[in-house]
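One protein chain omitted, others in place.
The chains carry the letters A and B, assigned in the order they are written, with residues numbered from 1 in each.
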Amino acid sequence: MVNQVIFFYFAVVILASAILTITQRNPIHSVMFMLLLFFHIAGVFVLLNAEFLAAVQLIVYAGAILILYLFVVMLLNVDRESTAARANRFWPWMAGFGVVIAAEVILLIVRGTFPSEAGQQPMRLAGSGVKELGELLYQKYLVPFEVASIILLVGLVGAVMLAKKRASD
Amino acid sequence: MPTLYQQFMQSMMPILPEAIVIIVGLTVLVFDFFIEKERKSLLGWYSLAGITIAAYASYTLMPMSGVFFGGTFHFDPFATFFNFVFYIACGLGILVSINYLEVEDIHRGEYYALMLFATSGMMFMASAGDLIILYLGLELMALSIYILAGFMRGSNRSNEAAIKYLILGAFSSGIMLYGMSLLYGLAGTTNLSGILAFLRVADLSNPVIFLAMIMLTVSFGFKVAAAPFHMWVPDVYEGAPTSVTAFMSAGPKVAGFAVLLRVFLYTFEPLREHSTAILAGLAVLTMAVGNVMALSQTNIKRMLAYSSIAHAGYALVGLAAGGPDGAASVMLYVLIYAFMNMGAFGVVIMLRKAGERGEEISDFAGLGKTNKTAAFLMLIFMFSLTGIPPLAGFIGKFYIFKSAVQAGLVWLAVAGVLFSAISAYFYLRVIMVMYMHEPKESIELSSAPSLALALAISVTAVIVIGVYPTDLLNYARASIAGIM
Partner (left out) sequence: MIPLSWYIILSAALFTIGIVGVLSRRNIFIILMSMELMLNAANINLVAFSHYSQTLTGQIFVMFVITVAAAEAAVALAIIILLSRNRGSIYVDEFNIMKG
């Protein structure tokens, strides 16, 4: 019961801050609502016994990615924010489309069944599960792990190369 | 008793080709520091040598087959076939780039490294045995190509191409990820074989299965540029550096088809009836949009962009036909497509000299008089893209439509032939402009040994495959046998 109340709180804040994120005029405000959103998603992860991921969510998503956004938004400091139109001219159509999609997806999911639903037994792990996660990551998922490192390298090389001031060309 | 080192090498064997490509990419980044600006083409040749070594490794490892790394990685003839197509796309891509980068003054070592990383991403996609590695391979490929598309930092068109590609690419991978999460929820595993095992016994009236399948179809529709998810293609192809466009039109599209084949014909095999309807619908729409829109283009890169959409449509016909024949015809087709498309873009790059763009179809006027070789090469590639015998393009289309007829999709084959007839108009228009129009001014073409080599390889392949397709088709059939 307590869990359900907590879940409701998280869900309401997540959806409200998501809607606020996509409707704000000023991107800095959007980033702030995203921060709120990420904290509450981390909360959902804790409800789901994924404490380690909750920490990763806060440290990497909120702590690194969001700060990167904030930096660039402030760096560019676009001053037309107050006057320019927020949405493109199709937005009422898109919003309607979104409502239809949401209704459809939710309907399908409610009517569908997930085999894992039957058990409804939450996972029991000794401790926080970090050990198990690490073992999976370095044994079964070794190849994806290495690919992920190359992805980060590509991101690094690409960001430096693209955003570097033109000295050579 | 093998030593620890031997054990390690043994267990790493299946990813040897990928590892070679990645290591060459990493060393390119290092060597880039020590090579002065005028001699960057050395890095291009070095990358090419790396690709050749990786191809040799794939060739020697061919007898090996199996599932490795806890089921996350397939090393099978199917993946090896696609790896060869990726080596060809990357190798030809590097060859057409070396001179072009010089002309555009964007010769930097990162270019080759990113190209190699993109290629390794495609290889992981083709070998994926697990949704996780599929997703990561796709992102590695996509991320590298976003950067390559924006490689001309000073050019507004290149920036615009990069951001458009990134937005739509990231959007489609968001959709894909959601579909994958639903599949995981259904099957309780991300392993492709595990999902197949689940679907075999599952109650197929469960709507979530279809939701997941449709989400994956939409996102791969984006990747292979199928209509109605093709909006980004013309702008990105036009704005990106031409050498990147050439690579982009061959590599990622082929990788997308590798995944579509593995996922739709292997993992989603129990959903065959439904997926055929979806794929056939996509195929007709894609062929229609690509061929009809190409008619009115004046820019050769945009025309080739719509042409590449149309060719995705033909390949989707083979995918809808399904079965070993359909799959083999798609594999043969993407291989031929890589050669002829690379060749066509190679000729476009020849026209690019400092100071003039050479991207309008009217720039080809009188090429038949001023430069007979270039005009003749373009003629071959255009004929092949149209599907005129005895060139490879005809063979590719022939087997695709044949497999569609055999699968009972006669209407789809008829539609494909009709749209091919429409496509003759815009391909032959280029030839007409080259041979019938008077040259505007004397055009001096850029000819470099690398570009000449790329064109020679492509034109030889287009002619030889057109005349002797049987061995290659048998090889494709043998490769698909493992997964069907």
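The rule is simple: a contact is a pair of C-beta atoms (placed from the backbone, for glycine too) under 8 Å apart; a residue touches a chain by one contact, two chains touch by 3 or more.
Quick caveat, the model's predicted, so the values are computed rather than measured.
Student: Just to confirm, in the complete assembly, which displayed chains does the hidden chain contact?
Tutor: Contacts of the unshown chain, counting the full complex: A, B.
Student: Among B:V85, B:L166 or B:I431, which one is in touch with the chain left out?
Tutor: From the options B:V85, B:L166 or B:I431, the contact with the absent chain belongs to B:L166.
Student: Given that one chain is not shown, which residue among B:G188, B:P207, B:P389 or B:P439 touches it?
Tutor: B:G188
Student: Provide the residue numbers of subunit A that touch the chain removed from this figure.
Tutor: Where subunit A meets the chain not shown: residues 3-4, 7, 11, 14-15, 18-19, 21-22, 24, 27, 30-31, 34, 37-38, 41, 44-45, 47-50, 52-53, 56-57, 60-61, 64-65, 68-69, 72-73, 75-76, 78, 84-88, 90-91, 94-95, 97-99, 101-102, 105-106, 109-110, 114-117, 119-123, 129, 132-133, 136-137, 141, 144, 148, 151-152, 154-156, 158-160, 162-163.
Student: Could you pull out which residues of subunit B are in touch with the chain that's been left out?
Tutor: Touch with the absent chain occurs at residues 131-132, 135-136, 139, 143, 146-147, 150, 153-154, 156-157, 159-164, 166-167, 170-171, 174-175, 177-178, 180-182, 184-185, 188-190, 234-235, 238-239, 297-299, 302.
To be clear about the criterion, only the chains that are shown with their structure count from here on.
Student: Just the number, please: Cα centre separation of subunit A and subunit B in whole Å.
Tutor: Between these chains, centre-to-centre, one finds 31 Å.
Student: For the complex, give me every residue of subunit A touching subunit B.
Tutor: Subunit A residues touching subunit B: 105, 108-109, 111-116, 139-144, 147-148, 150-151, 153-155, 157-158, 161-162, 166, 168-169.
Student: If you look only at subunit B, which of its residues touch subunit A in the complex?
Tutor: Counting only subunit B, the residues touching subunit A are 15, 22, 26, 29, 37, 69-73, 105-106, 108, 110, 113-114, 117, 120-121, 124, 130, 132-133, 136-137, 139-140, 143-144, 146-147, 150, 153-154, 162, 185-188, 198, 203, 206-211.
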